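The complex appears here without one of its protein chains, the remainder shown in place.
Presenting chain A:
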Amino acid sequence: MNRFLQTRAGTWTGFAAAALVLFGLAPLLLSGFRLGLLAQFLCYAVVAVGIGLAWGRGGMLTLGQGVFFGMGAYLMAMHLKTADAEFRGGPGAVPDFMELAGIRELPAYWAPFSSPAFTIAAILVLPTAFAVLLGLAVFKRRVKGAYFAILSQALAGAFAILLIGQQSLGGFNGLSRFRYFFGFTLADPVNQRMLYFIAAGVLLSVVAVALQLRRSRYGELLVAVRDAEERVRFLGYDAANVKVVAYAVAALFASVAGAVFVPIVGIISPASIGIVPSIMFILGVAIGGRASLVGPVVGALAVAWAQTALSEQFPSAWTYAQGLLFVLVIALLPGGIASIASVARRFPTKRTQVEAAA
């Protein structure tokens, strides 16, 4: 099965099956509400694909993807709020939450976000550029391992605290109450389904990009840096540049995910991007299997789905069930859900060996 998926025909089959499920089966079988939830989970999966690349392939434990997710989300939210204000009050109108906070004039840094093109460009460029700068500063100094993990986590914490202090970005409450998405009414169920399709399309595209990076020469180099950074350096490559690319791509994925997340969920606040959400991103990847391509996707979807299903079933005790689930997976499937096939294969082999010995 795994060997088949690595062939060209297998890749196409895999994508076709995924597209069939995401674009065909899911909208048919799920109610509008469940489809909206799935769209939200797909955004988490997009972040997870990026983490799979940076951590699983590149060995960089990025505990702070919430920063990039948050950047994409806030940039999109700023556009939705300005567009909303303009629709109600004409150009330069102040978004509703600012009126309540006593801000009478649109802050200068908000103004460009009334343009959709500028917003999309910002979502693609700003977080990526930030990741490149940060990556250069960190990896050129050969900061790695636990030090990098702690640094990235601290960044997520600091970013959330910074946002809480910004009254012109909604502070602790964040930004919410969006009415339109590029001119479409968000309350309309048809448009909500459109957002789901966008999320599904983004996920497939992101997986395709990650697959291409894995199979390219760059992908081999990235794994080499993960496993033996010194040797790669002795061969004449700049290991820092290799890492920066993977880190920046992961940041780009997270940012796009955040941007799609905002119109789907309808709110972005510091609570969704700080240390705890950043760790939840990592948890999904760890549970799914960080080194494989679909492992992070499966893990992110499984963790989010389990959280919703368990909390609906046991509103006051679901956190225990979720904790138990994590312990079981880590103890029994250290390679994640993606390794379940190989683990299952190992068991009969062992038994045959034992029988043969007896």
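Following the convention adopted for this analysis, a contact is a pair of C-beta atoms (placed from the backbone, for glycine too) under 8 Å apart; a residue touches a chain by one contact, two chains touch by 3 or more; residues count from 1.
One rule holds in what follows: contacts and distances are computed from a predicted model.
Name of the non-displayed chain as stated in its UniProt record, restricted to "Hydantoinase/oxoprolinase family protein", "Urea-binding protein", "Iron-sulfur cluster assembly protein SufD" or "SWIM zinc finger family protein": "Urea-binding protein". The chain not shown here is touched by just one of A:114, A:128 or A:272, and that residue is A:272. Only one residue in the set A:137, A:187, A:327 or A:341 touches the chain that does not appear here, and it is A:187.
Residues of chain A in touch with the missing chain: 8, 11-12, 15, 19, 23, 31-34, 36-37, 40, 87, 96, 99-102, 161, 164-165, 167, 171-174, 176-180, 183-191, 193-194, 197-198, 200-202, 204-205, 208-209, 211-212, 215-218, 221, 237, 241-242, 265-267, 269, 271-272, 308, 311-312, 315-316, 318-319.
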